[in-house]
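Worksheet: the structure to be examined is printed underneath.
Partial complex: the chains shown occupy the same locations as in the complete assembly.
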Amino acid sequence: MKRLFPSLQETATLGSVFRRFPAKLGPLVAQLNLVMRGESDLTIAQRELIAAYVSGLNACAFCHGAHSVHAQAFGVDVGVIEAVIQDPLSAPVDPKVRPILSYVSKLTRTPAMMIEEDAKAVYDAGWSEDALFDAVQVCGLFNMMNRILEGTGITEYYLDPENVEEHQLAPLRSEECYTEFGRQNGVTD
Amino acid sequence: MKRLFPSLQETATLGSVFRRFPAKLGPLVAQLNLVMRGESDLTIAQRELIAAYVSGLNACAFCHGAHSVHAQAFGVDVGVIEAVIQDPLSAPVDPKVRPILSYVSKLTRTPAMMIEEDAKAVYDAGWSEDALFDAVQVCGLFNMMNRILEGTGITEYYLDPENVEEHQLAPLRSEECYTEFGRQNGVTD
Amino acid sequence: MKRLFPSLQETATLGSVFRRFPAKLGPLVAQLNLVMRGESDLTIAQRELIAAYVSGLNACAFCHGAHSVHAQAFGVDVGVIEAVIQDPLSAPVDPKVRPILSYVSKLTRTPAMMIEEDAKAVYDAGWSEDALFDAVQVCGLFNMMNRILEGTGITEYYLDPENVEEHQLAPLRSEECYTEFGRQNGVTD
């Protein structure tokens, strides 16, 4: 942890940030739940993989670790997530997902440099505009969350994605996972 | 405009994106309103200046233009916004605001590289942790919004920030400015 | 379009820029024609592919789109151009072309960081020094053209490279294609 906010303790996590500023985050957790658990042409596993990937690109260890675990809760092998971070083009994911990963990678690094071919590669792989918009939303949301974590100094995640147990994964499968996390940490509507 | 989403017309704006995907953005507009118009140790003018600055760094012309206009609605001279974009350290802003601008600039460009001194410079200028958290939130939200705009190809703003008229500024002063914009464009709760 | 030059209309293209400054571009169109259509160990298709690729790296949508169409006029499949942009190392191009693409990519991004091995990879693939010089010239010219387009705010191309018709491709096969475009837009010798 970096002591950017002296009132946060050395052991602070995202929950600590929520409890410190409970009145400022209500709609955000609702938006996270809507984008990550709502209806979509992308599976939940795909959305969590995008969240983990974008967070890895930004080197946000907290979000990267957390969403590697979320993705596992929906059946993604931890080795796949590691391979995507090393090189999405050769990782053992459904090839259909690769142009989506390329799109969010570029949108994360150089948002103003998208060209039409980036989108065409996604559509050519068989995705709908709704799917691409949802990928853009996940990309946008985690570019936000990564900055909330890094901007408050929360640089580590408390679980080891390689050693999580079923009882830790089960609650992540809740349809209200993100809003529940907010509620548990005092975030008000 | 870049034709990243073929169903959006050549003249599409953020409102068009909202009308295209109305069910996916409800809590987001509420969060924007909370962060940009809610209680804060930062004035609304300061928050809109941060939004315009972050968007300029990301070269998101739509958000940069839009929030230059919002900032003007709260008394910021358009020349000041231009000067901040050219060089925040020499721009004619309250010197107290400079370490905040440095913080959000670094958090935008290299989020994982914040060091404690970046935060200390903010506190040494007299700001509270609440103020810094609000700056982090504005920074995070516009890193998100910039990617929603650029990721859907909306690359231009329709007003010229140097030639806006009072009747265009008045509605921006509403306490519900962001949620109203959502409602007008069909975004549902 | 970005309104960087107020005298250019919202619908301006490269032709508009030529008509606005006709006396300043004569030798440039001749140089473009010489490099892109003159004798070379690189085929015209290969030169147009390099032009499209460099322009894609710089996110110059106008030149990228335009030279994707030019390349098609000389038999390059639009899907190949898209694949090169996504990843030149795995794209279905003649493997001999890959070290040329790597060379111009590095020369575009970090011109002062070429090392001898970059050139050796080109020669080892069987290319002559003349071929490499022509690739350097195409790379240099489009780094120039990309900045003329982006520096005047022309950010979009008017054709869709995925839907061009033969009658649009035919004129591009002229040996005087570039100088004719200059002449049609009033550029004087």
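In order of appearance the chains are A, B and C, and numbering begins at 1 in each one.
In this text, contacts are C-beta pairs under 8 Å (C-beta built on N, C-alpha and C of every residue); 3 or more make two chains touch, one makes a residue touch a chain.
These numbers were taken from a predicted model, which means no experiment stands behind them.
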| item | value |
| --- | --- |
| Complete complex - number of sequence copies, 3 represented | 6 |
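Just so we're on the same page, only the chains that are shown with their structure count from here on.
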| item | value |
| --- | --- |
| Size of the rotation, in steps of 5 degrees, that lays the CA trace of subunit A over subunit B | 180 |
| CA centroid of subunit A to CA centroid of subunit B, Å | 22 |
| Interface hub residues of subunit A, defined as touching at least two other chains | 112, 114-116, 118 |
| Subunit C residues touching subunit B - in the complex, by the definition given at the top | 1-3, 61, 155-156, 160 |
| Footprint of subunit A on subunit C - complex, ascending | 56, 59, 61, 64-65, 68, 79, 81-82, 85-87, 90, 160-162 |
| Subunit A residues touching subunit B - in the complex, by the definition given at the top | 2-7, 20-21, 24-28, 30-31, 34-35, 38, 58-61, 103, 107-108, 111-112, 114-116, 118-119, 129-130, 132-134, 136-137, 139-141, 143-148, 150-153, 155 |
